[in-house]
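Shown here: the complex without one of its protein chains, the others still in place.
Should a chain be cited, it is by its letter among A and B, assigned in written order, with residues numbered from 1 in that chain.
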Amino acid sequence: MASPDTAPVRHWKKPPFIANPLLRYGLLVLAAAYLIWAFGSLPFNWARISEGLPRAARIFSGGFPPNFDRYGLLLTGFKESFQIALLATLLGVLLSIPFAVMAARNIAPMPIYLVGRAIIIVSRSFHPVIVAILFVAAVGFGPLAGILTLTLYSIGFVGKLLAEEIEEIDWGQVEAMRAAGAGYLATLFYAVFPQILPRQVGLSMYQLDSNLRASAVVGIVGAGGIGGTLMNAFGRYDYDFAFAILLVIIAVILLSEGVSGWVRKKIW
Amino acid sequence: MVDHAERLADRVWQRYDRKERLIRYAVLLLTLMLVVWALRDIDIFWPWVWDAPNQISGLAGRMWPPSPAGLANILSALLETVHIATLATFLTIFLALPVAYIAAQNTTPNRVCLWIGRFILVASRSVNTIIWALLFVAIFGPGVLAGILAIVFRSVGFIGKLMGEAIEEIDRRPVEAMEATGASKAKVIAYAIVPQVMPAFFAIVILRWDINIRESTVLGLVGAGGIGVILQGSIDTFAWPTVATILLAIIVLVLIGEAVTSLLRRKVL
């Protein structure tokens, strides 16, 4: 072995992630301070929380085995959820096209672009449950509020992706149509839509899956579907029925995820 | 001979096309039937539907102009919302990483752990945050703890699944090299796996934090803390101008969250 002491003694330390020590320790202290502050400022009701474990035991022992006796109610709830998801997807995907056109930089005039973007941003900012509670307030309890909610939700999601897709289209086809003397609408239908259509079909399948998930929860605030049934079961301490509903929700979501993934793979 | 082969190929191609077209029409017909069934069967009182635009614009009219009263309350509730999202994301990390480790095929200790890990991920992901919140409100009572736990339980599946995929996609070769030096399992992880998944880890956590901000705005609707509590309160008391202010505040919060996220992404990655 060659002896290492032919070289002078040298030190080595791992170069730190952040070179400036002040910044490095400052950030650490800041993060720790934030965690302490956040944790300290939140209103925890410790007395109530301490009852949690016995309650959990009661809920879970009440929930097992799950009770499928009222399968009629369960089925009705799921049927309604599915109907909501289906109709909302259809409406949403159709309506998302004009909004996407409005929100695409390259084909919409500036003021219209801003309006389109604003609509998409607003509909994406709100969780569907918040939108649902507003629609319930406006049009009353029931599946109509659910459909309106998920339609808006779909417009936000599909519209955004579609607008990005339109912004990336092959511009040559548009120019060709314009050179041929086509009007604005004709250009849209012959040069823009054919390019985005394949993507739109895949997106619809994805959105159907995602609406089915969301339709399970908008019911919690009264917008129809299985969520309402679940909320009622929880409210009446029917934990065995609630767990039955939960299990079926999980199964349906897994199934829908599988089907949607399979279909998208087929047509992509 | 050539002619014959060509005709054959032609025929095969036509048949395939007809089959494809048939499938297409069948799918279209099926969808149409489903929609008709859904429209006729769904429990909707149609006159309400035609009246809906009036109702909605009526509600919007009652909301305008947004009332600045109670703004201090709203801001502190927003802060609470952010705290819930941040603390929950932070706590999730400690739960999600071990789950990701046992749910990744190349690091899992054995098959039992693999299936336990996958079960945890699927269970967590298939139950929506608000349903988790419902459960935890029933257990721990209304309040922020239920909200934090709900977000944690939903995020474990998200971060765990994506981290597990990141671990499965690492380059095997450094792992082999570290094993060849005689390093123990823990050291192999620290040197060959952790550095490789670090960028994915930051990206995933930042992404989930952004999502959690949105999700924590609705926790309050089932009593699990945050801005949703006062939103529900204002709706119940028909204080529509306040509702409008809260909605604007949520939009601002979500936009700030998005801005912070993209800033972090640029700084860290």
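We adopt the following convention: a contact is a pair of C-beta atoms (placed from the backbone, for glycine too) under 8 Å apart; a residue touches a chain by one contact, two chains touch by 3 or more.
What we mean here is this: contacts and distances are computed from a predicted model.
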Q: Pick, from "Phosphonate ABC transporter ATP-binding protein", "Phosphoribosylformylglycinamidine synthase subunit PurS", "Transglutaminase-like domain-containing protein" or "Sporulation stage V, protein AE", the protein name that UniProt gives for the chain of this complex that is not shown.
A: "Phosphonate ABC transporter ATP-binding protein"
(Q) Please identify which residue in B:P66, B:P98, B:P174 or B:P241 touches the non-displayed chain. (A) B:P174
**Q.** subunit B, residues in touch with the chain not shown (by the definition above)
**A.** 171, 173-174, 176-184, 186-187, 190-192, 195-196, 198
Q: For the chain that got dropped from the picture, name the residues of subunit A it touches.
A: 1-2, 4-7, 9-15
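The working rule: only the chains that are shown with their structure count from here on.
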**Q.** Centre distance in Å when subunit A and subunit B are each reduced to the mean of their C-alpha atoms
**A.** 6
**Q.** Complex contacts: residues of subunit A adjacent to subunit B
**A.** 34-35, 38-39, 41-45, 48-49, 51-52, 55-56, 59, 79-80, 82-84, 86-87, 90, 121-122, 125-127, 129-130, 133-135, 137-140, 142-144, 148, 213, 216-217, 220-221, 224, 230-231, 234, 246, 249-250, 253-254
Q: Over in the complex, which subunit B residues touch subunit A? Could you list them?
A: 34-35, 38-39, 41-45, 48-49, 51-52, 55-56, 58-59, 79-80, 83-84, 86-87, 90, 122-123, 126-128, 130-131, 134-135, 138-141, 143-145, 214-215, 217-218, 221-222, 225, 228, 231-232, 235, 243, 247, 250-251, 254-255
